[in-house]
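Quick notes on the structure that follows.
Of the protein chains in this complex, one is absent; all others appear in place.
Entry: chain A
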(Lines give C-alpha, C1' and ligand atoms only; values in the text may rest on other atoms or scores of the structure.)
Protein backbone atom coordinates (compact mmCIF):
# COMPACT_ATOMS: atom_id res chain seq x y z
CA UNK A 1 0.00 0.00 0.00
CA UNK A 2 2.86 2.36 0.84
CA UNK A 3 4.58 1.23 -2.35
CA UNK A 4 1.48 2.19 -4.29
CA UNK A 5 1.36 5.63 -2.70
CA UNK A 6 5.05 6.19 -3.24
CA UNK A 7 4.73 5.28 -6.90
CA UNK A 8 1.75 7.59 -7.36
CA UNK A 9 3.43 10.54 -5.71
CA UNK A 10 6.97 10.31 -7.00
CA UNK A 11 7.36 7.87 -9.86
CA UNK A 12 4.89 8.98 -12.46
CA UNK A 13 5.49 10.03 -16.06
CA UNK A 14 4.68 13.64 -16.86
CA UNK A 15 1.28 14.22 -18.40
CA UNK A 16 0.83 14.56 -22.12
CA UNK A 17 -2.03 15.12 -24.52
CA UNK A 18 -2.96 12.37 -26.94
CA UNK A 19 -1.89 12.85 -30.52
CA UNK A 20 -3.54 15.84 -32.14
CA UNK A 21 -4.19 15.94 -35.83
CA UNK A 22 -3.82 19.22 -37.73
CA UNK A 23 -7.53 19.92 -37.43
CA UNK A 24 -7.51 19.13 -33.73
CA UNK A 25 -4.60 21.47 -33.14
CA UNK A 26 -6.29 24.23 -35.09
CA UNK A 27 -9.45 23.76 -33.09
CA UNK A 28 -7.53 23.76 -29.83
CA UNK A 29 -5.64 26.95 -30.70
CA UNK A 30 -8.86 28.63 -31.81
CA UNK A 31 -10.48 27.77 -28.52
CA UNK A 32 -7.48 29.09 -26.60
CA UNK A 33 -7.56 32.33 -28.57
CA UNK A 34 -11.30 32.68 -28.08
CA UNK A 35 -10.86 32.22 -24.35
CA UNK A 36 -8.16 34.89 -24.25
CA UNK A 37 -10.38 37.32 -26.12
CA UNK A 38 -13.27 36.54 -23.79
CA UNK A 39 -11.15 37.07 -20.69
CA UNK A 40 -9.78 40.37 -22.03
CA UNK A 41 -13.20 41.75 -22.94
CA UNK A 42 -14.77 40.83 -19.61
CA UNK A 43 -11.81 42.26 -17.75
CA UNK A 44 -12.00 45.51 -19.73
CA UNK A 45 -15.73 45.74 -19.09
CA UNK A 46 -15.21 45.35 -15.37
CA UNK A 47 -12.47 47.99 -15.32
CA UNK A 48 -14.59 50.40 -17.35
CA UNK A 49 -17.51 49.90 -14.95
CA UNK A 50 -15.25 50.62 -11.97
CA UNK A 51 -13.93 53.77 -13.64
CA UNK A 52 -17.46 54.98 -14.37
CA UNK A 53 -18.41 54.46 -10.74
CA UNK A 54 -15.41 56.43 -9.60
CA UNK A 55 -16.13 59.24 -12.06
CA UNK A 56 -19.70 59.47 -10.77
CA UNK A 57 -18.41 59.70 -7.21
CA UNK A 58 -15.84 62.37 -8.14
CA UNK A 59 -18.44 64.53 -9.85
CA UNK A 60 -20.75 64.11 -6.85
CA UNK A 61 -18.00 65.41 -4.56
CA UNK A 62 -17.45 68.39 -6.88
CA UNK A 63 -21.16 69.17 -6.87
CA UNK A 64 -21.26 68.87 -3.09
CA UNK A 65 -18.34 71.28 -2.76
CA UNK A 66 -20.22 73.87 -4.80
CA UNK A 67 -23.53 73.26 -3.11
CA UNK A 68 -22.48 73.14 0.55
CA UNK A 69 -18.90 73.58 1.76
CA UNK A 70 -19.66 72.45 5.29
CA UNK A 71 -21.09 69.10 4.14
CA UNK A 72 -18.22 68.71 1.70
CA UNK A 73 -15.64 69.18 4.47
CA UNK A 74 -17.36 66.58 6.60
CA UNK A 75 -17.69 64.17 3.68
CA UNK A 76 -13.97 64.38 2.94
CA UNK A 77 -13.04 63.25 6.43
CA UNK A 78 -12.18 59.57 6.61
CA UNK A 79 -13.17 57.34 9.46
CA UNK A 80 -10.36 55.30 10.94
CA UNK A 81 -10.50 51.53 11.48
CA UNK A 82 -13.34 50.87 9.04
CA UNK A 83 -14.37 47.21 8.98
CA UNK A 84 -16.97 45.25 7.07
CA UNK A 85 -19.94 44.25 9.22
CA UNK A 86 -19.92 40.63 10.36
CA UNK A 87 -23.47 40.07 9.05
CA UNK A 88 -22.41 40.78 5.49
CA UNK A 89 -22.38 37.39 3.83
CA UNK A 90 -20.22 36.13 0.99
CA UNK A 91 -22.10 34.65 -1.99
CA UNK A 92 -22.24 30.85 -1.86
CA UNK A 93 -22.55 28.28 -4.64
CA UNK A 94 -26.04 27.25 -3.61
CA UNK A 95 -28.70 29.16 -1.68
CA UNK A 96 -29.09 28.78 2.09
CA UNK A 97 -32.16 27.05 3.50
CA UNK A 98 -33.17 30.27 5.25
CA UNK A 99 -32.52 32.73 2.46
CA UNK A 100 -33.10 36.05 4.23
CA UNK A 101 -33.06 37.18 7.84
CA UNK A 102 -36.10 39.33 8.48
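Structural remarks
Here, a residue touches a chain if its C-beta (ideal position, glycine included) is under 8 Å from a C-beta of that chain, and two chains touch if they have at least 3 such contacts; residues count from 1.
The working rule: contacts and distances are computed from a predicted model.
Of the names listed as "Large ribosomal subunit protein mL46", "Lipoyl amidotransferase LIPT1, mitochondrial", "Organic solute carrier partner 1" or "Pantothenate kinase 2", the one that matches the UniProt record for the absent chain is "Large ribosomal subunit protein mL46". In the full complex, chain A makes contact with the omitted chain through residues 1, 4-5, 8, 12-13, 15-21, 23-24, 27, 31, 34-35, 38, 45, 49, 52-53, 55-57, 59-61, 63-64, 66-69, 71, 74-79, 82, 84-85, 87-89, 91-97, 99-102.
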